[in-house]
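Selected chains only, in their assembly positions.
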Amino acid sequence: MTPPDAASPHHLLLGSCDYPEHVPRDCWETYARRQRELGLTFVRLAEFAWSRLEPRPGEFDWAWLDEAVEAYHREGLRVVLCTPTATPPAWLIRTHPEILPVDEEGRVREFGSRRHYDFASPVYREHSRRITRAMAERYGQHPAVVGWQTDNEFACHGTGRSYGGASAAAFPGWLRERYGTLDALNEAWGNVFWSMEYGDWGQIKPPNLTVTEANPAHILDFSRFASDQIASFQREQVDLLRELSPGRFVTHNFMIFESGFDHYEVARGLDFATWDNYPTGMLEFFAQGIVGEEDRNHFARTGHPDLVGWNHDVYRGLLRGAGRLGREGEGTPNGFWVMEQQCGQVNWAPFNPLPADGAVALWTAQAWAHGADVVSYFRWRAATMAQEVLHSGLLRHDETPDRGYAEVAALNQARFPLGEVPARVALLHDYESLWLLGAQPHSASLSYWAQTVTYYRALRSLGVDVDILHPDADLGGYAVVVAPAITLATEERAVRWATAVEGGARLVCGPRTGFRTPSGQAWAQGQPGPLAELLGVRLLQFDSLRSGLTQKVAGPEGDFQAHAWAESYRLAGAEATHTYVGGPQGGLPAVTRQGRATVIGAHSDALIRAVLRDVLAEAGVETVDLPDGVRLSRRAGVTLVQNWNPEAVTWEGRTLAPVSFEVVEESTPAGDDPRPARLG
Amino acid sequence: MTPPDAASPHHLLLGSCDYPEHVPRDCWETYARRQRELGLTFVRLAEFAWSRLEPRPGEFDWAWLDEAVEAYHREGLRVVLCTPTATPPAWLIRTHPEILPVDEEGRVREFGSRRHYDFASPVYREHSRRITRAMAERYGQHPAVVGWQTDNEFACHGTGRSYGGASAAAFPGWLRERYGTLDALNEAWGNVFWSMEYGDWGQIKPPNLTVTEANPAHILDFSRFASDQIASFQREQVDLLRELSPGRFVTHNFMIFESGFDHYEVARGLDFATWDNYPTGMLEFFAQGIVGEEDRNHFARTGHPDLVGWNHDVYRGLLRGAGRLGREGEGTPNGFWVMEQQCGQVNWAPFNPLPADGAVALWTAQAWAHGADVVSYFRWRAATMAQEVLHSGLLRHDETPDRGYAEVAALNQARFPLGEVPARVALLHDYESLWLLGAQPHSASLSYWAQTVTYYRALRSLGVDVDILHPDADLGGYAVVVAPAITLATEERAVRWATAVEGGARLVCGPRTGFRTPSGQAWAQGQPGPLAELLGVRLLQFDSLRSGLTQKVAGPEGDFQAHAWAESYRLAGAEATHTYVGGPQGGLPAVTRQGRATVIGAHSDALIRAVLRDVLAEAGVETVDLPDGVRLSRRAGVTLVQNWNPEAVTWEGRTLAPVSFEVVEESTPAGDDPRPARLG
C-alpha cells in the first residue's frame, strides 16, 4: 500500500479529529491552516455525518464534504474518512424501527444519541453497504484521502449485543451452523442440567431475562454470535472499501477495556488497529475494581500508566493474535494509531478532572513508545452543541488554544523514531475467557480485567516491555509467556503452549487457568484440563475471599497476603514453591513449578511481582524495580522514561519532573531499523 | 378579594388538613370543635376524595361533603377545598387507561396509589374540568369556603413528565409551535452532532431510552414542554374556579426541592403559593448531596434550617419572579402559606426520626418569619389506613393528642405579626439552569441544588435575609444580587443584570454562570456568553474534582480548599482577587471582580462565605457570624432568633435553649406596616 504522497517519515506523526459540519463554512480554511501550522499531518472527517451526507432517503449532498476535503487538501493535510454508520439518521430509523437494538432488560433503545442499531439487522446491513458504497465511490480515490475508519467505537455504550429483534432472530441459525444438530448443542451446553434441553432451533432465545442466571455456555455462545455479527457487519464495509478505494488503509477505532466482542476476530481484515485513548476518563469510568481508590486519586490528572499502556499493547498486538485462525505469517506489522487522543478534560465520566500540565505530551510520548505511529487528537475544536459540549478540544469554544494545544506545539516529533517495540515477554489475553469469568465471577472483587491487569502491572513495574497476544498466537521467540486468566483451554492450545515451553519459553499461569472447555463447561478431569501435563498440577480448591478476608502464603521471599482469590493444587509432577499458611488450604501448594511452567494460585500483587521477577531473571530478561508511577518503555533503540506522578521523583540519580518524560538513547543500539510509519 | 368574613388579622393564623371521609361521621363535629379550641382557623378538605364525590361515572354524592363542610362551618372554621385530580378513580382509569403516565424506563405506571395521570392527556383534561366544575358549582359560593387548592403536589413521585402516550403525542406539536420549522429546531438543538437531525415532526420522541445520554437541548425542551403541560392543566382548573367561585383564592401546594417543572410558570395565575413543609423528611429524602452526612445526623430531629428556609424563600418569591413574562408591576404580594406542616414523624423517608421537643413550634415560627401568613398542619388525625398509616397527625390513631399538639396549643399567634420580610439581598433561581446542570452535571458531587444552596446557606450563616427570585425578575432596590448557578444566559438577561449593577447593586456569580444559550448549547464565544462585558472575564478551564481531590485558592483572607469544582478565567476587564495555587490552574484567577460584579469560580463553603461577607459589607448590608445551627430571620420589624441545635448555644450573651426560638422586637422599628394576612 503506497501512501498517496509517497512520504514515509521515520517518526511519529500527529493529527486531529475535526467536524466541519459543526461550524460555519468560513471556519474550514482557517482550521486547516492552523492544523498545518501546529504540525498536524492527518485530519479525520465525516465520522457521524450521515444526516448531512444523505439528508433524505437516497438524496445525497456531497457539496459540503467535497468543499471541506478540498480545504484540508489545500493545506496538505491527509484525510481519514469514516463510514458514518454509528449514527443512522432519523428518517431511516423511523421508516425501519426494527433496526433499533434491544437491551438486556428487553427494552428497545431509542433514536436520539448514537449506536442505535442491531448489527444483525438485514435492513441495516443493506443501508450500511449503501452509504459505504456511496462514500467510497465519491471519495475512494481522492488524492487527499489516505484511509478509512469503519463506523465508530463498536460496542460502546453496551451496544455490542442486542437481545431481541434481528439478533434474536439470527441466533438460532448461527447455532445450527455451529453445532449441526440440537443433540450436539444440548450436549455442548450441558442442557440436561435444569431441563434446559431444546427440541427445536426456534426455541432458543438470547440469554437475558431468565429467572436466575443463564447457562454460561448459553452466554458464551451468544457472546460469540454477537461478536460475529460485528465482524461480518464490518467486513461488508471493508470489502466495499477495498474495491472502491484501492491503496487506502482501512481501520477501526476500538475502545478502552471493551468486552463486547472478540477484538481479534473483528480486527481481521483491517490494515492496522486504532483506538481512542482517554486516560482520565478511563480511570474514572472503567477502572473501578481494576485499580484501587488511592490510585484513582493519585493519578486523577494523568490516568494510570498501566491502564493506558495495557490498551496500547492490546491494540499493537491485535493483528498478531490471529495464529489460531491460520493467519500466521500474514506478516501484519505491529503498528497502530491512537485515533482519538484526549487533549483536555473529557465529559463522560462521573468526575472529569483537568489533566495535569504535561499530561498531553506524556500521553503522546507513551503512545509512541508503545508502538503508535500516529496520534490524532480529539477534537480540533470543542463542540458548542449537544452531548459533548463539556468535552475539550485543542481549541476552546471561542477558538482560542486550550491547554493541550501548547503541549502539542512543543512536541518535537522527530524525537520519536518509528521502529519495533522489543518485547521479550508475551502476555495472553482472550475474550472468551473474559466472557466466561464475567458470566460466573465467583468473586465480586476479581474480574477478568482485574486479574489480568494485575499481572501486566507487575511486569510494567519491573520495567519490562510486553506484547499482548491472543492465547493461540505464535509464541515463538518469547523468553517469558504470562497467561494471567486464560480460563478456557483447548487441546490445541495446550499443544501450542507446550511447544513454546519446549522451545525455551517460560510460562506463568494465573489462577483459574484451564478450568473450562471450549463450550464453557468444566473439564471433567478438573482444572487445568488439557494443560495438566504441561503444568504438573490438578486443582484442589478455589477460595473466593470476601473483602474482609485474606490468606497467608509463604515462600522463599517471605510471606504474602492473598486477597480475592486463593486456589491450591495437588502436585502431579510439579513442586510447590509457595504454600498456604493457615486457613482451609493451610499447607497446600499456592505456587507450583514444573520445569519452565509456573502456576500462581493466589491473588496478591506482591506475590505475583516476586514470582515474575524470579522467572524473568531466569529467562535473562532484565528487570528494574521502578518507583510507583515511574515507567520505562522502549522502541527503536530508544527508552522513554516516564514519571506519571504529580510530584517529582528521584530515580537512579535522575530527578524526574512531575508528569514528564525523557527520551533516552540506549548506549547499545537496539539494532532495529526504524520502519516507515503506516500512513496508508 | 374580600374574605367572606372580612376578618383581617394582623398575625399568623393556623389550620390543619382533615379527611372526614376517613373517619365515621360522628367524629366530624367533635373534630371541628377540637380544632377551634386548639386555635385553628382553617381546615383543608376533600383533597383526594374523588371516588367518594363521584363513586360512579357521572353520579355525584355531595351529601357527605355538604355535611362535613357544615360541621366545620358551624364551628367557624374556614374551609379550603381541593380539586381531587391527584387521584383519578378506578372507574376512570380502567375505562381510559390511556390516562396513565409512562415513566422514563418506558413502563406504564399503574393505578393503586396517586398521581397516576399524564398531564397532556386530552381525556384526562376533560375529566379534570368536569370534576372541577362540579365541585366549584356546588361549593364555589359556600360561605365557609375561602379558597381552593388545585390538585396536590404536582410532579411528586417523578410524575412531572410522562415519556409516552399523550405526552409523547403532544411533544412534536409543542415543538412546531416553538420553532416553526424543523430547520430551526435542528439548528437550535445542534442536531447535526451525531446525525440527530429530524426531517419530520413525527420523528421526534421524548428523550428517554436513548442508547447513551440524550442531547441536552432535547432534554431542556422536553422539560419545558412537560412544565407547560402542568401549567395549562392547572390553568383550566383555575379558569373554572375564577368563574364559579368568585372572591375565593386559588393556590397550589408545591413540593420540597421539586425539579419537575418551572415553578414560576406554573404559579402564574395563582393568588399566592403554598408549600408542604416536612423538615425531617426533607433532610432524609431530599438532602443527599446538598448537606453532608454529619449535618444529617446533627439536625436529624429538626431538619436543616437552611434547607427549610430555602423552600420558604422560594415560595415567598414565586409570584415575583414573573418579570420576564411582562408581569412586572402586577403587585402580587409576597405572602405564602405552608399548606402542610409536619407536626410529628413522617413516614416516607428511609428513616423517619421523631422531631425534637420544640421542633413543631420552631418550624411554625420560622415559617412565619420567612413570610408565611398561614401554617396548616398535616394532618388532624393520623390515618388508620393505607399508605400513610405510619405518618403522624396532631391526634394519634386513638384520637389522643400527639406530641405536636401541645406545641401548637402553646403558640401565641399574636406574637407573630404579619408584614414584609426586609430582604436587601436577592438570590437568583432558575429551573432551566437546573435542568441543564442536571442533564450534564460534569461532576457527580455538585448538583444545581448543592451549588445554589451553598450560597444561600452562606448568606444565612451571615444573618442575612434573602429574597429568592427568577433571574429575569425586577432586581430594583436590592443591594446585592447573588446568581449561584444561572448557567443559562440570554441577551435580555445580561441587559437586565447590567441594569441592576448600573443601578447600584452588587452582583456575585458562581461557577458555570452564562455557559449556555437558551437552547442549551454552549455560547460560541465561550462562557459567560453575553455576560462577558458585565463580568469582565472569559472562561479558561473548568475542573471537576473527584471526591479525593481538592484545589487550593489563595486570597486576601488566606487560603481555601475548593472541592467538586474549580474554574478559572482570562481577565477581560476584571481583576483577580483570588488565585489558584498549584494544580493545573495554578496562578490563574479563581475569583474576579469588575466594578460591582464578582465571579467566584471555585466551590468552597469558606471562600464563598468570605467573598459574600466582603461584598455585603461594601453594600452596607449588616452581617453577623452566626454559630452553626443558629439563625436569624426578620419580619415586620421583629427578629426571630432560632437555635436549631439539639444542645443549648450561647451567643452574644444569650443562652439559647436547644431547639428553640425567641421573638425579639428590634430597637429601631422597621417601619413596616403589618399587612393583613391572605385569608381569601
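Here the chain labels run A and B in written order, and each chain numbers its own residues starting at 1.
Criterion: a residue touches a chain if its C-beta (ideal position, glycine included) is under 8 Å from a C-beta of that chain, and two chains touch if they have at least 3 such contacts.
What you see is a predicted model, and the numbers here were worked out from it, not measured in a lab.
In total, how many copies belong to the whole complex of which 2 are placed?
Identical chains making up the full complex: 3 copies.
Going forward, only the chains that are shown with their structure count from here on.
Rounded to the nearest whole Å, what is the centre-to-centre distance of chain A and chain B, using the mean of the C-alpha atoms as each centre?
Here the centre of chain B sits 48 Å away from the centre of chain A.
Would you mind writing out the residues of chain B in touch with chain A in their complex?
Checking each residue of chain B against chain A gives 105-106, 189-200, 202-203, 205, 207-218, 440, 442-445, 521-527, 538-539, 541-549, 583-585.
Provide the residue numbers of chain A that touch chain B in the complex, in ascending order.
19, 21-22, 48-52, 55-56, 84, 87-91, 93-94, 101, 107-116, 156-157, 159, 284, 293, 296-297, 300-301, 344-345, 347, 350-357, 382-390, 396-398, 400, 402-403
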